[in-house]
Structures are given as C-alpha cells and as structure tokens.
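Some notes on the structure that comes next.
Heads up, one of the protein chains got dropped from this complex, but the rest are sitting where they should.
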Amino acid sequence: MNSFGEHIKLTTFGESHGVALGGVIEGFPAGVEIDLNFIQSELDRRKPSHHKASTTRKESDRVEVLSGIFEGKTLGTPIAFIIRNENQQPDDYEYLREIFRPGHADFTYEKKYGHYDHRSGGRASARETASRVAAGAFAKTILQKKGVEITASIKQIGTAKTPEEIEHLIEQTKAEGDSLGGIIECVIKGCPAGVGEPVFGKLQAQLAEAMMSIPAAKGFEYGEGFASATMKGSEHNDVYILDEYGTDETSAPAGNVKPATNHNGGILGGISTGQDIIFRVAFKPIASISKPQQTVDKKGNPIELVNQGRHDVCCVPRVLPVVEAMTALVILDRSFFL
Amino acid sequence: MNSFGEHIKLTTFGESHGVALGGVIEGFPAGVEIDLNFIQSELDRRKPSHHKASTTRKESDRVEVLSGIFEGKTLGTPIAFIIRNENQQPDDYEYLREIFRPGHADFTYEKKYGHYDHRSGGRASARETASRVAAGAFAKTILQKKGVEITASIKQIGTAKTPEEIEHLIEQTKAEGDSLGGIIECVIKGCPAGVGEPVFGKLQAQLAEAMMSIPAAKGFEYGEGFASATMKGSEHNDVYILDEYGTDETSAPAGNVKPATNHNGGILGGISTGQDIIFRVAFKPIASISKPQQTVDKKGNPIELVNQGRHDVCCVPRVLPVVEAMTALVILDRSFFL
Amino acid sequence: MNSFGEHIKLTTFGESHGVALGGVIEGFPAGVEIDLNFIQSELDRRKPSHHKASTTRKESDRVEVLSGIFEGKTLGTPIAFIIRNENQQPDDYEYLREIFRPGHADFTYEKKYGHYDHRSGGRASARETASRVAAGAFAKTILQKKGVEITASIKQIGTAKTPEEIEHLIEQTKAEGDSLGGIIECVIKGCPAGVGEPVFGKLQAQLAEAMMSIPAAKGFEYGEGFASATMKGSEHNDVYILDEYGTDETSAPAGNVKPATNHNGGILGGISTGQDIIFRVAFKPIASISKPQQTVDKKGNPIELVNQGRHDVCCVPRVLPVVEAMTALVILDRSFFL
Partner (left out) sequence: MNSFGEHIKLTTFGESHGVALGGVIEGFPAGVEIDLNFIQSELDRRKPSHHKASTTRKESDRVEVLSGIFEGKTLGTPIAFIIRNENQQPDDYEYLREIFRPGHADFTYEKKYGHYDHRSGGRASARETASRVAAGAFAKTILQKKGVEITASIKQIGTAKTPEEIEHLIEQTKAEGDSLGGIIECVIKGCPAGVGEPVFGKLQAQLAEAMMSIPAAKGFEYGEGFASATMKGSEHNDVYILDEYGTDETSAPAGNVKPATNHNGGILGGISTGQDIIFRVAFKPIASISKPQQTVDKKGNPIELVNQGRHDVCCVPRVLPVVEAMTALVILDRSFFL
C-alpha cells in the first residue's frame, strides 16, 4: 500500500527520520522534456516558508533523479528520485516516548504494529508527501502541455475566508498555542471529456481516495457536494443548451450541445464532462499544539502534555501543492489513453 | 475497473437490460456457513418497496449461486452468483433515443464511447448495485461472526430529519413531480483497532473510494468531517483516559488507555482505533423527474422533456443496503489478516 | 489467483462437480462482432471425442453468455459466460475417499487446505480449462481480424512422432491400462513486432507462466530452447539481412532489415521480432491409470489402487485448444496498445 495509480504508478519510500525519502514512477511516457527546476520549485512550495501559519524548521529538500531521464528527456523507464533527510534531531522527541500524542497516529500504530516511531511518525509523517509533490510535478509537466491546469486554493481557514481575516486568525491562534483547520478548493481546467470509468473507477471515487490519503483530510465533496442533499432534482439537474459559437472544443463529439450549468462539478456518471472539475477537501486542525493538554501516558498516569517542537498552526497552506500533486497523478493516470 | 477489493475481490458484470447481472467473489475464506435466505433478504432491502419514496416497478431479483459453496459452506474457491433480469421493456425508453437526460451519464458516455445505452444506462444504471448488495451480504456473514455490525441510517432527506417530516416532504415532492437528495450516516460497531494502512491505503481513503463509487454520491466525510475545518486543535484532539474497568477488549495491546472522545470518527492516521467508525455520504436528488425540463436534444433543438417512466423520488432509502454492502466489503478486505 | 491477464483479464470460477463453470472477461473492447458458434466450436475441440486417446464420458459443455454482448457485438462491458455441469455422479468417486491418488493434487490439497475434493479435484480438475478455452475463443476473434494465427500441434506422444506411430502407441498403452505424455508445439504467425516488455514482463515469461498454469505441463521452451545450451554464439545468433523485396510489413519501422534466421523463436530481449513465435510445452503422462498401483491409503495401510473411472490415455490431443487459448489471451493482453 505504498503505491498509487494504475497506468502511471507512484511508489513512495522513506521514513521522516531515515536516510532519504523518494519515489519510483512507472509508466511515465518516453520523450517528455523535464525541467528539473520546475520539479524543485514545486517541492519548495511545500517547504515551511515565511507564511505565518508555518513552522520555522529548516528543510532544504533537494531532489536527485537517479534514473529514467537522459539528456533532459524521459526514457520511458522508471523514474526514481530521492530527497535526502537532514537536520535529524531525534532527541527533540525523547520526551514523547511514553505518550500517545492526541490526534496523532501513535495510538493506532501501537495497536497495529505493537510499536510506533516516536521520532515523529515514520511513514505517517506528513513529510512523506514531499515524494508525492515531486511525482506530481512530473505529472503536471505532461498535463500542462495538454492544456490541463490544476489550481488548489484556500477556501477558508477556521471560520476566516479573506486574506486579512485569515492572517489575523492565524496570529491570534498562534498566540493561544492552538491550531486551525480549513477547506481547500481545487479546480481542474481543460480536462477533456471522457476521463473516468463507469463502475468502481468513477473519477470522483479516484479523486476522493487520493484526497483522503492526505494526512489530516476529513472530508471530500465535488460539485454541489453536501449542499446537493437539500436541493431538488429540478434545481440540481444541468440541462443542455446549444453552444452556438462552438467555442467549446470538448463538446465536439456530441455536436455543439453542452450543459448549461455545472452543479455536477464537471463529472457525470463517473466521467468528466469537459467542464471545470471542482472539488473541496476539509482538513482538521493540526494535532500538535503548544497549549497544554490533559491526557494520560501509556500506563494511564494523568499528565499535562505541552508540545515542545516547532509546529505549523495550520497545514492548509502547505497542503495546497499536495492536493494539486495528487490531483495531477489521478488525472494523468485516468486520461492515459486519451 | 469492474473489480473492487484486494484480498477479498468482487468483480461485477451485467447490463441493466441484458440477460443477467452478477458477480464473482475471490479470496473468500473456506468453511464459512452461508445462509442463502440472508443473502436474498439483503437484496430484497434494495428492491422498490412500499416505501413512499420508491418506484412501483416490479423486480424479483432472485440470486442464484453457481460456485464456491458446497453443502452450505464456502469452499475457498470463487463464489459466482447471478441475478437474471426480467421485465425488459426497451420500448419504454424509445422516446429518449435522441436526448441526453439532464443529470444522467448519457452525455459523458457519448463523449467517452461514442454511444450510450438509452435503455437506462447499461452498466451506469443503479441496478448494478444489486451485485454489490449480494456480495456485501457474504462479507457481512463473516463480519457478524466477528462482532462487527454495520448500520446505515437516514440522516436527512432534503431538509427533513424526522420520519414525519420526511414522509410529508416526499409526498409533497412527488406531487410536484420533483425529486430529493439526502445524507446517509453509517456506523461500524465492533471493528477492531488496527484496520487500515498508513500511506495510500488509509481506511478513510478506502471508504471514501467505496462510497463515491455509488451512483449519485456527491460527498464523503468521517468523524467531524467538514465541521472540523472550523474547530481548533484543542477542541478536536481526542485526549486519552484510563479505561478503569478494562471492559474495552480492543484497547488490550495498549493497556487500558483509550481515547476519551471520538472527534476523529474511529480512525487515526488511516488506522481504526477500536472505537465506532462513523461517516456520512451525501446524495444528490434523483435526476429523473416528471416535472417538465427545458433542454435541447442531441442536435440542439429546444425540447421540453417529461419523463414517462416510474421513478423513485429519492434514492436514499434504497441506497442504505448499498452503503452497508460497500462498507462490509472494505472492512472485510482491510481486516483480512486480523 | 483465479484471474489471468492485465489489460484483458479473465477470471474463472466453478468446481468440476458444482452447478456451473464460467468466466468473466474484463477489458474486452467494444464493437467486436462475436460468432457464438465459433466460441462453442472451440469448446467442442476440448470435449472427449472419438479420438482414441480420450475418455468415453459425455460432456455437452454448452456455453451461455450473460453479459457484455448486445445484438451480436461486444459492449466493452464485462463478458460473463457460464457452462452448466451435467452428469454429476459423485458416487463414482466414493472409493477414493481414503486415498491420495498418485500424481494428483489430493496430497497437496490436504496439506494446504486440510481437506480435498475427492469428487475429482474441484478447481484442480482439468475441467476448469473449459472456461479458458471459451475466453480464448473471444481473444482469437480479435487476433484473427488482425492477422494473428495461433496453431498448436502434437510434436510427439510418448516416443511416437507420426500419426501412425501415435495411433499404434495409444492403442497399445490403453490395452496395458497405462498412460502417455507428450510435447505440443505452438506457432504464432502474424504477431507484430514490439509485443512484450523489457524487464519482468518479457513475452517469454508471460507465455511460460500461461503454459505452466495448464494442468500436467512440466516444461516450457521457446526458439532453440534447451538445445541452445549446447550451441555457440556464432551458431545461435540471428544475423540481419536486407529484405530486398520489402514484403515483410512488420520490418517497416526498421527499414527492410530483418533477421536471417529464427533461432531466437521470434522473441529478442522479451519483445517479439515480427517473425513466427515458436514454443514447446511438455506434458507428463495422465496420472489416472487403470493398471494397478501399489500405494498406501491415508492411514498408511498398503493397498492396490485400480482406477475405475473412464480416463484419457493422453491429455495432449485435448490440451491443444487450451494451449491455443492461453496463447491467445497472452498475445491479446500484451498487444493491447499496438
């Protein structure tokens, strides 16, 4: 369960405190020009930056490609890349050895494996998503040439929806030693009609699986989503109109007929319509907070837990490139034959 | 993309207007006693019944098992079953030949395949879910013996939340020739801790994929779901307490320590905690309505579409066993080694 | 492990003494005209016939297609078919209940599963190959249209190589109550160059796996096979010549250059060359013989086993369509993108 995708398959490896992270991409077509600066720049978007919501930890995250590229072009062979880990300070985490951190995977790892990595999660660490972002950048390279643009943006952080409100809320919450959740909206423009499969391989099912595999994601919806539950069929149905000017190339096989509205979020019956594909992902607040928490240690002794590490206030800004990367992997995988 | 699951794999086949539907279940363990009456009774739950929200079409849906069972017990070999189709009246659908029905898969099928089955959807028809319900009943048989109970219930239909309100709203909407969406909540009781995988195989990702593969599903959330976006870490984190009475068997490997609350919906880091697993699925209103719709035919000529078939007002009541079946398949597949 | 193939996937089901055998073919393209008489005729080739090597058991083996075909053409949806079992006389096998039949899977099934099906093997029965022959006939339908012809023929039965020798040897062996093995050679004509993958998906690896999954197969070789072990590089290498007349369409992408000889059996580096693909499969003598065998029962008591059933003297004639079917499934699966 370290692989994702069928035609374009990513396998990730690496613990957050091991020698290196990385991935192998199989099925990537030959002859694609790769700009390594672009791959690196996508990774940089995930780094703890000057954004107020982020930790001050330093991670350089330089990607090295080991195979699959020759003279700047892909060979059609597996693309392997690694990102060496630096700045390993396991002692930072020593005080957590006897504690299940609330909201983290420690408790379930112990239940499943009989042990867990108190050095910050091993494979469960959000650091694993660096490999996804690198792989997603390869996928984006192809999609961009085909005119597919994927853009994730912040819909809300906590209850705040405008940049000013968000900045203010983050500062206030940081001062309280607390953390925030949020909602990301992702729009795919230029995805051709016909992507997705009718039964188990519905495009929304693939996107939902991809999004819910991102740490801290708690919900997924597309088109009208949960709001559709209170709409009537006559409101929700997208009736068809004649596209008089025929500007919409994607409607070609069915003449100039196209949906007049997009309540369905660009997917009908599991297959893309050629309209914008729109979905949202909800993220819970970050589990590591500096505010004291009343909990018990592994033996049941009451303790007051105060996190000492440097942590983000909200994961949402750093998750944006992860949402885009997973989306790019899904769309490239599912549009493989188009 | 007609298969679901890894260790316990279901492959479904059959068009809604063909000879038969059915499925093959691979990986099902040997020696399990099967009550065919239970399998049939689960299928019966999906039938258009006297429920006010349902069509008056008659479907007998008798399941026949072809292999994998001998003298009432499973052999460990593939279990194949079929449900023959009856009551095929393709002429009923003749008037739809030149129309993309709003909200249906006709438009995207035409885009993808260059043709579609105007006789009500082929594989896209919700009738395909009958095979899932039959397979889910086999999965439930094992899970029930292990003490795992899966219950899907109606959380709301349209804006109505109580039986009286729901009944009233359905009658009113039926009279209007319109349709309703709704939200289903599913609770899994007795699922042991340790089900699910850390990276791409997170339990919530598998459940989300399963739910979003059900026709008309528009959103998935677990635990606090979308509401978690506006919570703070100090509110959302489930701290740990000592389970003094040690009644909770599932907490054994970690002593008597257990989460005090369940904001996380029974899953942490992709792995079940041993608590109740709780998730919700949003469904859009049924696309087929008798209320006239102003749309265009395939050539772009404006028409007023009035559906002549008998249709459900809301899919939610009939989807309950489908949600339970897909959940059972996920949990059995993912707890295979426990 | 009841499935075979990646792009065109066959899943088989059914016990030799259950209700029915059958299969589901996924990934089969839409719009292919299917001649059900051809499917049936391929199945008939596997039936115990007047061939002197075969049993006198009667098996009608009528195939019924349940899905995936509409008005004589494939829909692109899963093709499910069944073959109902007849003539079930489990009492015929009652005397075998306490015995591991020499050369059969009884012993290993008991070791693996703690039980076995004394009614003639369950899934281990060669009867399972009927589903493969039916599926192979669908695959052949496409391949024939593309000009690919697959022909398996008897290379030798026992030590006999000509029809007269073979007929004589079979009669003699039948009189002795004994059985014979043999070698089948299969030639694929018209397979385009480029089929097969470089590393683990080599065409010879896929063919070897397919052939060694046929009951009683003991060896596989292609091209010069085992004989190549005693050849020198200068003898075995296929040098290249100019194909002056350019009649060989398959050599087009590399101009008119082609291998002068075919020691490599039509495959180089795991990929087809466009020449005839030639391989051979060795089969052991049938395990069920009427000649008395000195063995012990399950408790270790010495017994003289005399098989009472009607059995083939040699499986080779009936295996020919199975070899062709498995070959067709491999070639269609592997040439999917060509």
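Should a chain be cited, it is by its letter among A, B and C, assigned in written order, with residues numbered from 1 in that chain.
The rule is short, and it goes like this: a contact is a pair of C-beta atoms (placed from the backbone, for glycine too) under 8 Å apart; a residue touches a chain by one contact, two chains touch by 3 or more.
Because the structure is a prediction, the values reported are computed rather than measured.
In terms of the touch definition stated at the top, the absent chain reaches A, C within the entire complex. Checked against the full complex, the candidates C:H17, C:H104, C:K140 or C:R318 give a single residue touching the omitted chain, namely C:H104.
Within the whole complex, the absent chain has one touching residue among C:E64, C:E149 or C:D238, and that is C:D238.
Interface note for the absent chain: among A:G18, A:P48, A:G177 or A:G190, the touching residue is A:G18. Where chain C meets the omitted chain, the residues involved are 1-4, 12, 100, 102-105, 107-112, 114, 121-124, 128, 156, 158-159, 173, 176, 178-183, 193-194, 196-202, 204-213, 215, 217-226, 228-242, 250, 253-257, 259, 264-265, 267-274, 282-289, 291, 293-296, 298-300, 302. Considering the complete assembly, chain A touches the hidden chain via residues 2-3, 11-15, 18-22, 24, 26, 30, 64-68, 70, 75-80, 82, 113, 117, 122-123.
Basically, only the chains that are shown with their structure count from here on.
A linear topology is adopted by the chain contact network, the touching chains following one after another without closure. Centroids built from CA atoms put chain C at 46 Å from chain A. Centre-to-centre spacing of chain A and chain B amounts to 26 Å, using the average Cα coordinate of each chain.
Contact of a single residue of chain B with at least two other chains is seen at positions 2-3, 12, 122-123.
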